[in-house]
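Only one protein chain is missing from this complex, and each of the others stays in its spot.
== subunit A ==
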Amino acid sequence: MTALLTHVYRSGEVHRFAAEGQDFIYLVSAGAIFALDGAVAQVLSMLDAQEMEHGALVQALVDAGQSHADAEDLVRELRLARVIVSDQTVAAPAPATPPVDYPLQALVLNITNQCNLACTYCYEFGADKIATPNGKPKYMTLDTAKASVDLLLAQSGGRPAVHITFFGGETLMNFPLLREVVAYATEQAGSSGRTITFSLTTNATLLTDEIIEFLAEKQIGVTVSMDGPQELQDKRRVYKSGKGSYAVIEPKLRKLIARHRSRAITARVTLTDGVTDVIRIFRHLKDDIGFHEVGFAPVTTSGTRDYSLSDDGMNSVLAQFHQLADEWLDYALKGWMHGFTNVSETIGELVQGTNKSHPCGAGLGLLGVSPSGDLSPCHRFTDADSHVMGHVSSGIDRAAQGEFLSKGHVGAKYACQSCWARPLCAGGCHHEAFVRYGDTGHANLHYCDWIREWTGRCLEIHGAISVKNPEFLEKFAQRKGLS
């Protein structure tokens, strides 16, 4: 006798939230966001109470007033979208690992590992450094830089556009090289019919009129590492003598922002003990100095350092993040860009529906290059012997890359399997995990709650905009180059 398939349904992996009176679900297996009607909400609450057999679920919906055909259609729709699942439905696959020869999109060139500042919390030189620069070149040579550009173009497959980020140390300590690399890379990319764009990260101390002119003319994106107004900046972003750097960079930044209009100028703030005044920092950098975007990140530490954020500090930071998130939403509803990067970045990923196999592009579409030409997963692993992933002269070490990527895959992180925020987080920064747990493939368990809280908040913001000003999301996606 034919045994008919009996579906016993339960709710799929969904995170429910509401905004502006509208119910939404975030579908974790895909990274998709749906607005629900009352019927879906009814099914989900029935299944929250107990698993239900197909016939019983349909009957319950008929009892609640739906026609039989409508109830069948609803159940089918939810099953096909994997909002409800049964043992007989095929489980959603984990995000696939991109192929080993995934084309490169970007290189981060550490054109020097030298720095004129001595910020106490620096991951490259501070207490938790993993770099082993002894005996290695301090400045990248032109030959190494050209080999890097050639590698990028050769390994980028059919990509029409690639990107180079200049990094340090203090990047501008090797500005002569930067200038030559921009010329060489533009020429090489142009001769193969491709475009190449550039950005750099700097502490801004060495900016000159000439450099500003060059950056503006070549449309080079600029990120400035900076911690806020004078007394906060000068707390830890100091010269080796202990003197603060604020007075040196402030006039230079104003010039840079006034002259350089072709790319967004971004500030990147490191939050440490005593530097937690997020709102004041944001106001100063955005409204007073004039940065277009300002992003914040807690300092990376192996545990407790004198500059680590305490739990109280982190709570205060979060409360202020929420305040800025409110502002971001107000701006968005009026159709304006706000400039709080921590919201903008997440919204960008939510618009797209990102479902990550890995937390970021490190070791995948992006590699770091040390001054000696060693390749590493990203700039944070530069000069660390433990993380060499080939050399610009000999190419990418596929075995090392494969090991790094299989360890870093979200499916390999046990703790992430029950977390609804994994499509965006995927376990968090490989470097932070290595510093904290000694393993790049370890989930960053110390900030899970924070990630969930923040992702939840950004979902609500996305939801509210989708109800009240959906055109903004389309415009935003275009601006971020996503659609």
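As a working rule, contacts are C-beta pairs under 8 Å (C-beta built on N, C-alpha and C of every residue); 3 or more make two chains touch, one makes a residue touch a chain; residues count from 1.
Convention: contacts and distances are computed from a predicted model.
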**Complete:** Complex minus one chain; that chain's UniProt name from "ABC transporter ATP-binding protein", "Catalase-related peroxidase", "SiaC family regulatory phosphoprotein domain-containing protein" or "Quinohemoprotein amine dehydrogenase" is "Quinohemoprotein amine dehydrogenase"
**Request:** Pick out which of A:74, A:178, A:329 or A:384 touches the chain that's been left out of the picture.
**Result:** A:74
**Item:** Residue touching the undisplayed chain, where the options are A:8, A:32 or A:94
**Value:** A:32
**Item:** Sole residue of A:88, A:208, A:352 or A:386 that reaches the chain not shown, by the stated touch rule
**Value:** A:352
**Prompt:** Which residues does subunit A use to touch the chain missing from this display?
**Reply:** 1-2, 4-5, 24-25, 27, 30-37, 39-40, 54-55, 58, 68, 72-74, 76-78, 80-81, 83, 350-355, 462-463, 466, 470, 477, 482-483
